[in-house]
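Yeah, one chain of the complex is gone here, protein chain that is, but the others are all in their spots.
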Amino acid sequence: MPAGRLKTNETEGRITLSRPITFSFNGKTLQGYQGDTLASALLANGIHLVGRSWKYHRPRGILGSGTEEPNAVVQLGIGARTVPNVLATQLEIYEGLEASSVNCWPSLEHDLLSVNGWFSRLMPAGFYYKTFMWPKSMWMKYEQAIRRASGLGVSPNLPDPDRYEKTYAHCDVLVVGAGPAGLMAALAAGRTGARVILADEQSEPGGSLLYSRETIEGLPAMKWVAGVWQELESMEEMKLLRRSTVFGYHDQNFLTIAERLNDHLPRWECRGARERLWKVRARQVVLASGALERPLVFGNNDRPGVMLASAVSCYINRFAVAPGSRCLVFTNNDSAYGAALDMVDAGIQVQAVVDCRPRPRGVLPERLRQRGVEIIAGSVVVNVKGTHRVKAAQVMQLPAQNGILKGEKRLIHCDLLAMSGGWSPVVHLSSQSGARARWDDARACFLPGMPVQQERSAGAANGSFSLNACLSEGSFAGREAARLAGWEWDNQPDPPSSSMQLEEPVQPLWLVPSEYAPGRGPKQFVDMQNDVGAADIILAAREGYHSIEHVKRYTALGFGTDQGKVGNINGMAILAQSLGATIADTGTTTFRPNYTPVTFGAIAGQEVGEKLFEPVRKTALHEWHQARGAAFENVGQWKRPWYYPKSGESMQEAVNRECLATRESVGIIDVSTLGKIVITGKDSGEFLNRIYTNAWKKLAIDKARYGLMLGEDGMVMDDGVTIRLSENRYYMHTTTGGAAGVYSWMERWLQTEWPDLQVFLISVTDHWATAAVVGPNSRRVMMGACQGIDFSAQSFPFMSSREGTVGSIPARINRISFSGELAYEVNVPANLGKPMWEVLMAVGEEFGITPYGTETMHVLRAEKGYIIVGQDTDGSVTPDDLGMGWALSKTKDFLGKRSLAREDCMREDRKQLVGLLTINRTEVLPEGGQIVEDPDAAIPVPMIGHVTSSYYSACLGHSIALALVQGGRSRIGEIVHIPLAEGRVIPARISDPVFYDPDGERQNV
Amino acid sequence: MLEIPCPWCGLRCESEFSYGGEAHIVRPENPEALNDEAWADYLFMRKNPRGPHLEQWHHVYGCRRWFNVKRDTLSYRIECSYRVGEQPPEGEI
Amino acid sequence: MMTKYSFFNLVRNALGHHEGWAPAWRSPEPGKQYDVVIIGGGGHGLATAYYLAKEHGITNVAVLEKGWIGGGNTGRNTTIVRSNYLWDEAAHLYEASMKLWEGLSQDLNFNLMFSQRGVYNLGHNLQDMRDIRRRVDANRLNGIDGEVVDGIELKRRIPILNTSPNSRYPVLGASFQARGGTARHDAVAWGFARGADSFGVDIIQQCEVIGIRQVNGCVTGVETNRGFIGAGKVGIVVAGNSSVLAGLAGFRLPISSHPLQALVSEPLKPVLDTVVMSNAVHGYISQSDKGDLVVGAGIDSFNGYGQRGSFPVIEGVLAAIKALFPVFSRVRMNRQWGGIVDTTPDACPIIGRTPVKGVYINCGWGTGGFKATPGSGYVFAHTLAQERPHSLNEAFSLERFTSGHLIDEHGAAGVAH
Partner (left out) sequence: MSDTDQAESPLTGIDWSIFNNASGVNLQELPFQGHLNLRGRPDESRFTNAVIEVLGFAPPLRPNTYKVVDSLKMYWLGPDEWLIITPMERQADLEAEFDKALQGLFSSVIDISSGQTIISITGPDAGTLIQKGCPMDLHPSVFRPGDCAQTLLGKTGVLLSVTGDPPTYELVVRRSFSDYLGLWLLDAVEEF
């Protein structure tokens, strides 16, 4: 058995000696046991030095035994599964675990940057704001050095192979913490039948009982815990979560829990997800999160071997580890005497207890005296000797004069210094919930504030430090919470009682006085992780940083991974002292999630990756497109075929082919993604009149019309074709990307502004699969594919709609066109989309029917000067800018109309949609390119517009573009310039935006 | 995550809703009769109070109703919700 | 006279155990009457006071801060500085600010750790790329640096960025502004405060304005929780609280205040040496000099003054970050918080006079005003001193909402940090 391991039998402590575990630290192979944390196993192996501090690279050891730990931060594992900044005190060891120290190079023992320690006098709080400014150009170099020096662990450099689950959960009562208070709360609430969740971040329940030698109801504490746990497990509506940290308390009793499922297991035993995020809506919450012991602030209090007294107890009782052989205890309260007794019983030599109180007389000090341990009362430890490990401590007598101690310095040899500065209730979650923590002078700690949500604190979290109080408060809180959630049970047994004795009051001791003024002697650390010393806080106050929030930001107090769990209160008190204020005045910094750090992975969950990051919306024809080798484009959440390259074809070649085939014979495109809304009811026409800029009431049945929709600000918002299906029913198309927005926008007007209109809106986007058959041969294809429709130009004219069948599939066919060609849109129920499409392909085969994608669709529409909302418009474009003044009704009001009459919308020099023809007919302008008049003008060059759409038109044999140009319509014929990044300038001539078939003859044939 | 009482569906999680901003902004009867200031007031100017706020929400993943909520913008507490067309609750606003 | 900060002085003070440092600013009691009262001790308010004194010789100035200076959005933003805005008016304003940043540490004698490590705005679909091209070209012609970077080059420069075509929204390219970067946000408030104080400006903390006194439509001073303070002119620079102050003065603004959240990871050794922003997946990220990854999101949809938002936003942004940087999945989030951002209908600020004579306002910076801090202070000081706008802020008047002359930066600034 290694040196630091106490002799123990199987039942003592929480480790299992029959299950040894091999692990490595900094490359050295070591042994521990099942139940050990990395910290306990290291201590058992006599290893105290575990890391280097952030700023000064001082050697650091293990301070605590749980989440409060500021120093023992390690890098876990290697490769894709490495984890930075793991607390050795929280990491359960498993076979094969590899960990190493952070922030040191080349090695932990010999860290080059420990020279920072030498220069530490030049590095007080905020020193970097005062220097590194000259010469100006050097800052980026200095900064690089600063960056390299800071930071703790190393990020993985490979994608995470693990899985992360998430779930929602609901309960009547959520209990945080499974110490005595939390266990009793869960028990009392559970017995009523309420739905209860009990979460504790440790590997097993018990909280501080895991290292207690007290008895409850005459049983050893952990025996009692086991009994309670059994009862809880038997409850049907009880959910017990271990290794689960409640890390956030949000509005309306929404709490977040991170459950670690695998981190304690060797790789080969890991099953399923690594972590699970619980998103809990709790009707009532009981916070039984315990209390954290505070360190004391004295010279070199950061040396390895200086530990919290409760941590020493924990290592002895829970892990059967002796963290030292000769210990000095330094305290301002009784609880450290308990630790001293634990040490004595474990055979550790207790050199003395240094107590700042003049007459410690409680039960525990008496017991210790009886064991023959010296108590040095009215005294303090002022300094620690030893660098990589405590060697001795210097003790001086109080009181101080003007803050300075005079007199004898007594040197006491020790390799362990156990300290206790009192206890701070874990008020984090109650503070996060909105309650304002209040300072309590008697107990020298912050207590949870008046609840503003449905929560209460119990036990040490509530400032009740005696075990009996924890048990009874927990029980009461659990019962009360259940009652308020609607569950009661009158036969609750009385809470159990324990062996624990009452303690004497604590005597606040913040900055421990010494023979030096603060800042002149050895460093007295307040926040160990961020190397914030008492002198830094005093300096901040001296320099005018009086608010605790300023001090936090100026010194980095509480900024670390530990969020100041053990350091903050001392820092606040020292600030108060130096400002001559009270701690209540100074107050706390804001408590925020997370209580302890949580992986990005757990919060992201499985909603990542190609399939699950966002829904991929697919049309009924998706698989067909895929089989035909389509390249896809994301349009909103949809995947749309972009083009269909044949083998060896470039995108441009494919698009040229698709365009020509469509213009010359026939093409086919899947337009199922367009938004489709049925508008029904007797006021539908009136409704459309208000929503669209043009008039609708006179549209004949089975006729279609193009509509333009504006925001109330007069800017173009959406467009599409709407068909009148019957007297009171219309069928509206929206853009693919705009569909959801338009639908909810229309519902909003109907429901909130015009509830008197008799109109229903029903979204039918998903019900229909739609194919557009486009091109001069489209009529022939339709005639071949359809029954029951007369396709002659007279009986089925442009902008009208008919019902019939395609093959045997009932279909609605709309003769509308987004390409300027003769074209039909075939709508069938989506379940029959594929057979419909296949019929059309088969019939079209003799005409070389060519499927085309969005790129070709864009070229075809641009040749016709048709806009795409969102591409040729950007939220600052009016109908008139687009040359669509014709679509604005003069006789009725419509949404956005009034805005068009504002001064700015009437300006002559607004940007207007025009065409651009490059002088070099094959040169395609970059979309987004800026347009200038004089390419040689000095910077800033005035810009008169930009290219919104630009393509090579195979059909015209010319590059074409659409652009928004200032006063563009009156500039047609002028030459403008588009300067490129590489310095070249492309000249182009402004033209009418309609490049092809300006009279619209082709679509009307 | 807020928990919002839909007047039809009861308490539901915020993610089922979309937000609609200040409630009870009435579209002017005859916009053409307004001057630019009055129109800008309707279009853009908002109370945006720090405290109780009457606002619109849309139960977009639920019953698709728009409705009104009285919520405190500082504490985020929701006092009540009520249907479109109903009067806002009495009290400080 | 302010003690100069320098390496030499640092050494000298080290010898004196740092006991000789003077306060960076005084903590004066409020005076009775000032030429100008600035409401709001954020970066913008303090910068305004600094430039009023430095550029216009107006030193009888008080900055009133209801809490602690820099405690508003200045103290809680993701510190991204860039000037590659789309529209000329905005680009010129932000570029003027960028130029001030480039000499600001020296000017203020306070190291603001302004780090020009470059800013990438990713494009994920064809329209993004069009918008990027449009913006970068406009910037270049306006004399603002910028380039369009394709996916391959992006991968070369940021190897940990996921540019795989098999992601839900593949990264197609980006705009890059090399002069963009980050700055130490708190230091900006402190540096301006110290600078302003050295000219005699009173910085008064824990002083909340609760009324704006007017006589015949003309301002005479402000009521505060520490009594009445007379003022010839009043500048309101309170970001998320602008509507509240406007309410006190008796007018309304086209502003909605929303929570905007951010979060940091635990500190890591250097792993990301630039700023990466993505509109389409709603997340942006950089690594601070301390080592933490600083991550920001889009606003919470609802109005809120709570300096906190809803959890789904955090879930969304971390999913986005994991999509862009799969290597960060095992990194842990240390802390999250929120600010109150003052959004306008066109995502551009409002700087100028108000319906009340003598009351001027500077607000509406929304999710992206940190980068504008020096420029905003500069033009607002000019506006206050000269009682008319500087040419740079002329277009940003409140009247634009009446005339309709909005400067719509939404396209360029969906997440405008």
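We just call them A, B and C in the order they show up, numbering each chain from 1.
Just so it is clear, contacts are C-beta pairs under 8 Å (C-beta built on N, C-alpha and C of every residue); 3 or more make two chains touch, one makes a residue touch a chain.
What you see is a predicted model; the values in this text were computed from it and never measured.
Trainee: Shown chains touched by the missing chain?
Mentor: Counting the whole assembly, the omitted chain is in touch with A, B.
Trainee: Which residue from A:Leu612, A:Met651 or A:Met906 sits in contact with the chain not drawn here?
Mentor: Going through A:Leu612, A:Met651 or A:Met906 one by one, A:Leu612 is the residue touching the chain not shown.
Trainee: Out of A:Lys7, A:Lys409 or A:Lys682, which is the one that touches the chain we can't see?
Mentor: Going through A:Lys7, A:Lys409 or A:Lys682 one by one, A:Lys682 is the residue touching the chain not shown.
Trainee: Pick from A:Pro161, A:Gly272, A:Pro358 or A:Gly848: which residue touches the chain that isn't shown?
Mentor: A:Gly272
Trainee: Since one chain has been left out of the picture, which residues of subunit B touch it in the full complex?
Mentor: Answer for subunit B: residues 1, 8-10, 12-13, 15-16, 60-65 touch the chain left out.
Trainee: I need the residue numbers on subunit A that touch the omitted chain, in ascending order.
Mentor: Here the touching residues of subunit A are 163, 165-170, 195, 272-273, 279, 281, 606-607, 611-612, 614-620, 622-623, 638, 678, 680-682, 729, 758, 760, 762, 764-769, 808-810, 829-835.
Just so it is clear, only the chains that are shown with their structure count from here on.
Trainee: Count the C-beta contact pairs for B-C and for A-B, then tell me which is higher.
Mentor: B-C is joined by more C-beta pairs in contact.
Trainee: Between subunit A and subunit B, what distance separates the C-alpha centroids? Give it in angstrom.
Mentor: Chain centres of subunit A and subunit B, defined by C-alpha means, are spaced 28 Å apart.
Trainee: Using the touch definition from the top, which residues of subunit B touch two or more other chains?
Mentor: Those would be 1-2, 18, 36, 39, 43, 75-76.
Trainee: At least two other chains touched by the same residue of subunit C: list those residues.
Mentor: As it turns out, subunit C has residues touching two or more other chains at 306, 310-311, 345, 402-404.
Trainee: Can you tell me which positions in subunit B touch subunit C when the two form their complex?
Mentor: 1-2, 14-15, 18-19, 21, 36-37, 39-41, 43-50, 53, 55, 71, 73-76
Trainee: Mind listing the subunit B positions that touch subunit A in their complex?
Mentor: Residues 1-3, 13, 18, 20, 26-27, 30-32, 34, 36, 39, 43, 56, 58, 60, 64-66, 75-76, 78, 84-85.
Trainee: For a test of understanding, state which residues of subunit A touch subunit B in their complex under the given definition.
Mentor: Within the complex, subunit A touches subunit B at residues 250-252, 254, 279, 281, 434, 452, 712-713, 744, 747-748, 751-753, 755, 893, 897-899, 901-903.
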